[in-house]
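For this depiction, one protein chain was excluded, whereas all remaining protein chains were kept in their positions.
So that you can tell them apart, the chains are marked A, B and C in the order they are listed, and the count of residues begins at 1 in each.
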Amino acid sequence: MIEKIDKFDKIKILKGEKVGWHRYTYGNGEEIFFKNLIDKKFFASKCKNCDKLFIPTRIYCEDCFEEINEFVEIKELPYIYSYTFLFKDLEDNDLKEPEIVVFLKWENVEGGLIHRLKETSIDEVEIGIKVEPVFKEKREGNINDILYFRIKK
Amino acid sequence: MKERVAIIGIGYTQLRPISPEVSFREMIYEAALKAYNDAGIEPKDVDTFVAISEDYYEGTAIFDEYVPDQLGAVLKPVHTITQDGITALAACCMQIKTGIFKIAVLEGHSKASNILYPSHIDAFALDPILVRPLGFNPVFLAGLEMQRFLIETGNTEYHTSLVVLKNKRNALKNPIAAYPANLSIEDVLSSNPVSFPLKELDISKKADGAFVIILAKESIAKKLVDKPVYIEGIGWLQETPNIEKRDLVNAIYLQGAANMAYKEAGIKNPLEIDFAEIDDTFSYKELQHIEALGIARPGESGIMLEEGYFDPEGAIPINISGGSLGCGNLHDANSLRGIVEAVLQLRNEAGERQIENAEIGLVASWRGIPTASGGVVILSNRE
Amino acid sequence: MEFKGTPLKDKDIKEKKVFYVDWHVKANYAWDCGIALSYFFEGLKNGKIYGRSCPKCKRITLPPRMFCELCFHPTDKWVLLKDTGRINTFSVSYLNWDASRREKPQVPAVIEIDGASEGMGILHLIAHPEKIEWENLDEVLKYIKVGTKVKAVWKDEKEREGKITDIKYFIPIKEEK
Partner (left out) sequence: MQKVAILGAGLTKFSRRAKETGKELAFYAAKMALEEAGLEIDDIDAVVCVSAPDAFDGVHMKGEYLSDGCGASKKPFMRSYVGGGSGVFGIINGWYHVASGTFNTCLVVAEEKMSSSMPHPQGIFNAIYDQFLERPLGVNLLWIFSLEMQRYMAVHKIPLELIALVAVKNKKNAIDHPCAQEGIPGNYTVEEILNSEIMCWPVTRLMVSPVTDGAAAVVLASYDFAKKFGKENIWIEGVGWCLDTSYWTNRDLYYPRYVEYAARMAYEMAGIKDPRKEIHVVEPYDPFAYKELHHLEGLLLADKGEAPRLLEKGFWDRDTLNGIPSSPSGGLLGVGNPIAAAGLMKVIEIYWQLKGKAGKRQVKREIRRGLAQAWGDLMQVGTVVILGK
């Protein structure tokens, strides 16, 4: 290019956005998980090929690529597999209080859940400890039907 | 022996936090012009073009539309790969290996500065039913992973801070780097918390820039240029898009990609490599990736780093260019920055950063949050 | 062969027979216009349309660009074009951007601007020469066909912001004899 912008006031920026919004149906797999979550139950899918349980429910086994038709309730409580204290919101501003984000797993079950942990101080959080869900009063079948998890005393 | 594919030209721009005086077209044109000049060819000599882009990084639906003009690729076979640079490099190599194409051009760029709410865009890549509705800044995922990785491997925040120090210091010698610095461990440890244990200085900052790489089959490359750099092996792998399925310790995507690349390159022991450019989008990722590549045994990357093993004068220098921490995070073009560094080293044209007798270089990539996919390419100057 | 898939009806969503969740992405950008378009937009602010010429193929390009995409060579000069042109093709749109219906149509067109090389069109809107708004398809077809001469109608100087919308629209004009 034989000509360039060499003055600040010649620079032009055009602002714009990608418009529209989105609506996601849960499909055949996850709908089973959330239907049961309304009844405060955690469900896993069971692959008939490899016998593995998986949370949340799916209609296919990611490893075997076989269709899944069996779904079972998992009655045990999950444990903390990993955790972090999150200081930023979606716009990268500081949160008033850091949020405790946890990755939960169930013994002998593949998969897990990402959620938040409350009713606890940062010092108490530890990998391996069991947690229990605190549910919303009015549940409609989404991940926020669980208000948060707390450490099982 | 099968004919190899060689890199015969590279072109790139400065990497900068912002680039308001050029459009993406003009930025890419500069890189393309330099690449054609480097290879001594013209766009009309090129048989096929591949570009990398993701719509939401660009703010355009179907960015493929805007690819051909600045590469001189109008009315030619052109397509985009919505993946990282190494996967796209594989696309070029495979096309050449069909025998139908002789010369291919690969382009990747970043105009990250144009994205006003980058975390909103990253969050848009999270599972829309299971994770996104929680409303977390997606950086939480790096926090979760760093935590589990450190605990499992015994590496520490001291080691991850050393990664930051090393890469930003290496960047002092790289004229295109956007974020060079000479820092202390204390600077890193005391930087603002973002997602514990991840801190502000553990995270590479975004940059703008463009890269164009020209490839040719071996016999053509030898006729065109004095110092072709050969692609000895290439691998890429998807681990799983489902966060719940991951162990957050091992970069399985990179283990798999490396195995594929090592096999093709005939590398039995990863220590045969002379230097490597490895994804360091987050400081701990460099350590995790070093272990996945087999350059260090599990849990030993931190100690080896401490002992200077990965310094520019060490046994396997890693991120001599400064990596993403030092040069800036260019999204999927990060690996093209790595490939360009490897080409410069293997051509003995890396100036102040030149390492001696480099024959084999490795570049490893990761696509960033929230993915678990990446690629590995092994390059050499051996005839 | 058995084909899978579960088609839903609108009422399945309305009556919440299936589960779903909504999300509004905040995808906002500030795009760098760059050398060519910054100059072009500054021109529009002053009521002028600039093209850019390629010294190799001699084309005067519009929209302007700093390099010729065909010759892969830098373009070299700014060329002031007229604010008149000819309709290369047009359409009569009853749809808004989101596919909702308009009562009265809009007329988008590719307009080849006078002074630029042949075929160098830009996309813009055509308005009724007096009433601005078009009543219906028949009215549009009375005034417009492929090849019709048009002229830009500019925003007031004070209102111009250096954007493509500084030209409010084009209107059909009489052929000069």
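Everything that follows uses one rule, which is that a residue touches a chain if its C-beta (ideal position, glycine included) is under 8 Å from a C-beta of that chain, and two chains touch if they have at least 3 such contacts.
Values in this document were obtained by computation on a predicted structure and should not be read as measured data.
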Missing chain touches which shown chains? A, B, C
Just name the one of B:Tyr12, B:Tyr56, B:Phe211 or B:Phe282 that touches the chain not displayed here. B:Tyr56
So one chain is hidden, and I want to know which residue out of B:Glu145, B:Asp208, B:Glu239 or B:Glu300 touches that hidden chain in the complete assembly. B:Glu239
Where chain C meets the left-out chain, the residues are 1-8, 10, 12-13, 18, 22-23, 25, 29, 31, 33, 37, 61-63, 65, 69-70, 88-100, 105-106, 108-110, 119-125, 137, 140, 145-146, 163-165
Interface residues of chain A (partner: the chain not displayed): 14, 16, 18-30, 59-60, 62-65, 67
Touching residues (missing chain, whole complex) on chain B: 2, 49, 54-56, 59-62, 64-69, 73-83, 87, 90-91, 93-100, 121-122, 124-125, 127-129, 235-242, 245, 252, 256-257, 260, 367, 371, 373
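Following the convention adopted for this analysis, only the chains that are shown with their structure count from here on.
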Separation of chain A from chain C, taking each centre as the mean of its C-alpha atoms, in whole Å: 43
How many angstrom between the C-alpha centroids of chain B and chain A? 28
Please set out, as single numbers or ranges, the residues of chain B touching at least two other chains. 20-22, 26, 29, 56, 59, 116-117, 120, 128-129, 133
Shared-contact residues (touching 2 or more other chains) in chain A: 1, 4-5, 10-11, 13, 15-16, 18, 22, 24, 26, 30, 90-91, 142
In the complex, chain B touches chain C at residues 19-27, 29, 33, 36, 42-43, 56, 59, 68-70, 72, 74, 111, 113-117, 120-121, 124, 128-129, 132-133
Where on chain C is chain B touching in the complex? 21, 23, 25-37, 65-67, 69-70, 72
Which residues of chain B touch chain A once you look at their complex with the stated criterion? 20-22, 26, 29-30, 56, 59, 61, 116-120, 123, 128-131, 133-137, 139-140, 143-148, 151, 192-198, 240, 242-245, 248
